[in-house]
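What follows is an incomplete set of chains from the complex, kept in their original frame.
A and B label the chains in the order they appear, each numbered from 1.
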Amino acid sequence: MKYQATLDGKQHEIHVIEKGEGVFEVVVDGQAHTVDALPLDHGAVSLIVDRASYSVEMEESGDGKVNVLVRDHVFTIELLDERRMRMRLAGGRFVVEGPQVVTAPMPGKVVRILVAPGQEVKEGQGLVVVEAMKMENELASPKDGTVKEIFVQEGASVEGGAKLVMVE
Amino acid sequence: MFRKILVANRGEIAVRVIRTCREMGIRTVAVYSDADRGALHVRMADEAVHLGPAPSRESYLRIDRLIDAAKATGAEAIHPGYGFLSEQAPFVEACDAAGITFIGPRPEAISAMGDKTGARQRMIQAGVPVVPGMDEPESDVNRAREFARSIGFPVMIKAAAGGGGRGMRKVESEEEFDASFAAAQREALAAFGDDRVYVEKFLDKPRHVEIQVFADAHGNCIHLFERECSVQRRHQKVIEESPSPILDEDLRRRMGEVAVRAARAVNYLGAGTCEFLVDANKNFYFLEMNTRLQVEHPVTELRCGVDLVRWQIEVAAGKPLPLSQDEVRAQGHAIEARINAEDPAKNFMPSPGKITYLRLPGGPGTRIDSGVYPGYTVPMAYDSMIAKLIVWAPTREQAIQRLQRALSEFVVKGITTNIGYLKRIVAHPEFLSGDYDTTFLARRAEELRAATNGELARVALVASAVYQYQLDKNRARKLELAAQGAAAARSRWAEMGRLRALGRAGGVR
């Protein structure tokens, strides 16, 4: 099976060939490895790659990517197989332009709104302060623009991912 | 001795107190808010009483409900933990009025030390050096700004009722002052129910060194050496160790004596901590006294071989301290790392949520104090600390190696934690050298970001591909089996000659 992986913005070609029960030849960007892979519960995988042992923890990140913890490092990888790659290529890239919606990065409480609709803001300027776990977190504008809409009120509790402010 | 104690707190410290109570054969009463019904302290206690909604002001800060809970359950004493009502004199007075023993100092000592500006005056009278600053809290931003200008920027704004770095703000210049002042007031109000703040001279590159003190009701007051707490981010301690790499025997002795003097000056009772700033010339300045158990108390426990919670309970029950100053022995080196539910890659954004998997470090010299368990949902309503990892070893070098090893065994899934960040801190040359100060984490922020590693990135790619391959294969196999199952079912039905069934074989299963 062939996969295309994206890690830190770079593409990698990976070819997985099953050699026996739990034993694989894995070719990453043309370099081949013998891999003994044992999947365990809770998304853990024990890998023995050319004799080196790695206890790897996998976690779906929710946006189709997977966070991979190896030793002391975390890697966020997006993996596509050939079919999904073709779909992606056919669909083209999603272009980030036009109005931007700032969302709550975690559940919390809106303690202050720092801007008003119609106000001009600069990239990096604070828009809303959300408190969670006793910490105030100021959420900044992703770009220069105008505040188009404010979706929340001061004092409101919001879920992670809730829309807060739209900047255009 | 008490037969039943109510623990007026939550999280790891409530669990910590319950553990010692259980060891002493004392029954425990947990209290909980709506957000904490499933919390570990509720599960571990013998009894549990609901306090109110999630916000602290409606639950853990409700003196009336806590007293009612103690009365209803027949608890003879209340352990306040740290934070919440642990440094609130009115709470102690309410306990007194209800005939319940408050496990901590008398309200006069709390008030004397809790009023940071009043405490400064007392310390000055007792001949203890203090950092230049206001004599009184100031609520007027203009007057406060004026004072700041008079002592010169940078300055610190601090909560008068504060402690533990909460409500503290460093202000670099006059332009920032007003915003920081307002923010400090808000945070002070939220954290302590009291928005009074004061302004103090900011010391350049200071070390934060604190002395653990302990006093009983028989006139004994001792110290249990120091904890070095200079690894801080936004005035929150991240790593604490003992001994401090910069203290020599003479300085240690002098600071210990001053701390005991400070405690005696307010007729202290129980566990307390005198925080000092130590400058580059090893001058030390009294910062504040925390009139409660500290988060980092296990560092002292490991180094001195004592159980400070047991001491608190014994002293509250009127027993004398088990050790005299001469009998306190400190051995080896202890370090604590605070595990927080936060994402260092996203500006330390809090990361509440469900812990789906948890694997804790173990082995020699490794202690975990935690309030979580696999399957627990970390609520957004309270602070982000979910566990403390504390190690001990004969030397600082070995203790650091042990902490690195233990951190690498720590696996938390479902939420994001600062474990990787902690690993990078304790592997950083500045930390290793011992020559760091409270500006360490801010100065080195760039170097403490996660760096990539080519070999491990390759392994991660291999892992993700093999993992996906197996998922894909299992899915294919299931589809195949389902198809085969249908076929097998058809043939079995056929074998049995039930020809009628064949007509709807597609519907089998």
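Following the convention adopted for this analysis, contacts are C-beta pairs under 8 Å (C-beta built on N, C-alpha and C of every residue); 3 or more make two chains touch, one makes a residue touch a chain.
Worth saying up front: this structure is predicted, and the values here are computed from it rather than measured.
Expressed with the labels used for the displayed chains, the entire complex holds A x2, B x2.
Everything that follows uses one rule, which is that only the chains that are shown with their structure count from here on.
One inter-chain figure worth recording: chain A and chain B are separated by 29 Å, centre to centre, where each centre is the mean of the chain's CA atoms. By the touch rule above, chain A contacts chain B in their complex via residues 1, 3, 5, 7-8, 12, 14, 16, 18, 24, 26, 28, 33, 35, 37, 39, 42-45, 47, 49, 54, 56-59, 66, 68-75, 77, 79, 81, 105-108, 111, 131-137. Residues 166, 183, 186-187, 190-191, 341-342, 346-352, 356-357, 380-384, 407-408, 411, 413-414, 420, 423, 450, 452-453, 456-470, 472-473 of chain B are the ones touching chain A in the complex.
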